[in-house]
Each structure stands twice: as structure tokens, then as C-alpha cells.
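Handing you a structure now.
Only one protein chain is missing; all other protein chains are in place.
Here is chain A:
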Amino acid sequence: MSARVLVGVKRVIDYAVKIRVKPDNTGVVTDGVKHSMNPFCEIAVEEAVKLKEKKLIKEVVAVSCGPQQAQETIRTALAMGADRGIHVEVSGKDYDNLGPLQVSKILAALAKKEETSLIILGKQAIDDDCNQTGQMTAALLDWPQGTFASEVVLEGDKVKVIREIDGGLETVRLKMPAVITADLRLNTPRYATLPNIMKAKKKKIDVVKPGELGVDLTSHLEVLRVDEPPQRQAGMKVETVEELISRLKEAGRM
């Protein structure tokens, strides 16, 4: 039971904020906008902390990649019960171009360095909705993966994951070390308590640079343009079924 769990936590624009596109269409406005931990990452942290409370794993390490503010997100994870944090410092252009490929390379390097048994991530981030980091991380490490987890059960050196898939629920059994990504119904994340927030102050956050981990952050993607979704057009009401059919035919829909 010397299991160590790595949990990735991403700092994203808060889900309740009204997103606005920058006037130059290069991205969305982030300055002065409320940010918080990605909701699926919260679920990942909660699952890891629950495993520790059941004494099935020994240590929960929260990892975040980004500029200085990423430490706020790590602190939230610490206040929820993570033992220590690792801040991988990425800023400026590198941060703008940071995507699942780069993050998964970082996580893979950290997992090897930290002798990890389990990596738990959110299934996707609510800003880019990529849903790739967990899968890529597993591939880079050549570890098994259980994605869209709605239930996680440790069984000795294996972990049973019940996955939510289109057809229903699928159960897989993975030999650890493994990667799991958390889906919505896995658990309900706890609020940090005031005493835990105070305890979190004393917990350590190590800062590392991607270069130290031997990770190349070059992106092979270029964002050309960001636009608002098209405005919703008004519908129209019709009086009779005949009118409905003739209008559908006019619109080429029949």
C-alpha cells in the first residue's frame, strides 16, 4: 500500500462566467475573469482523497501546469485533502499553446519521476473540451486506461473501473499502474472546510520547469481564429400541418 496517486488539476474560466471573444478574434477574454478548478478535476481530486481516507492509497499529489495563478488551483486541491502539490511552470506563449499533447508529456514524465500507481484526471476541461489528455498520457506511458469513470474500485494490484459509454455501462479491470479519467457521476466533490484551508497553507508545493522534466512544449497546432457561435435564428409558427409540410419542402428539408 505504498500507492501514490497523481491528480491533474486545471485552472479554467469559471463555468458560470459569460464567455466573451476578444475583439481581435485570437481567443477569449481571460483578464479579470473569474477562474476556478475545472469541475471534472474537482471530481478527480475528490476520488483520490476518498481512496486515501479509505487507507487504500498513501499519498495524493496535485499537479497543475501554467503560470503563477495555477498555484491557487493546487491550493484548492490541498484544501480538499491532497497531500502536496507540483506546479509545472508554463507561461506566456508556451501557456497559450499548451494542449493535451504537451500536458500528457509532462504528466508522463512526472509519473515516472514520482513512482506513481494511479493517475486520475478529469475526463475533459470545460474550456477546450478536448477529452484527450488522459488517453494520451496512458499511451505515452504504455499504461492501461479507464476513461469516463463513474465508479472506481481498487482490488489489490488491479483497479476496476465502470465506464459510462454510449451503450450503457462498461466494466474494465486494469492492472496498475493505470490512468483513470473522472466523469460527472463518479462522486460529489466536497467543499474545503475552514480548518482544511488553514492546514493546506502548511502543505508543500514544488515548482518545476518542463525543461527539467525533459519535455518539449512545441505545439503542432495553430489557432487561426476564434468566433462566437452564430446567433440563434428565430423560428416560425405555422397554423396547419399542410403549411408545415409545404414550408419544409420549400426549405429543402423534405
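Basically, contacts are C-beta pairs under 8 Å (C-beta built on N, C-alpha and C of every residue); 3 or more make two chains touch, one makes a residue touch a chain; residues count from 1.
Assume contacts and distances are computed from a predicted model.
Student: Assuming one chain is omitted from the figure, identify its UniProt name from "Acyl-CoA dehydrogenase family, member 8", "Translation initiation factor eIF2B subunit delta", "hydroxymethylglutaryl-CoA lyase" or "GPI transamidase subunit PIG-U".
Tutor: Missing chain, per its UniProt entry: "Acyl-CoA dehydrogenase family, member 8".
Student: In the whole complex, not just what's shown, which of A:Lys34, A:His220 or A:Arg253 touches the removed chain?
Tutor: Within the whole complex, the residue contacting the unshown chain is A:Lys34.
Student: Looking at the full complex, which residue from A:Glu72, A:Glu114 or A:Glu151 touches the chain that isn't shown here?
Tutor: Within the whole complex, the residue contacting the unshown chain is A:Glu72.
Student: Sort through A:Pro23, A:Gly92 or A:Pro195 and give me the one touching the missing partner chain.
Tutor: Per the contact definition at the top, the residue touching the missing chain is A:Pro195.
Student: Using the touch rule from the top, list residues of chain A that touch the missing partner.
Tutor: 16, 32, 34, 36, 72, 75-76, 79, 191-195, 197-198, 200-201
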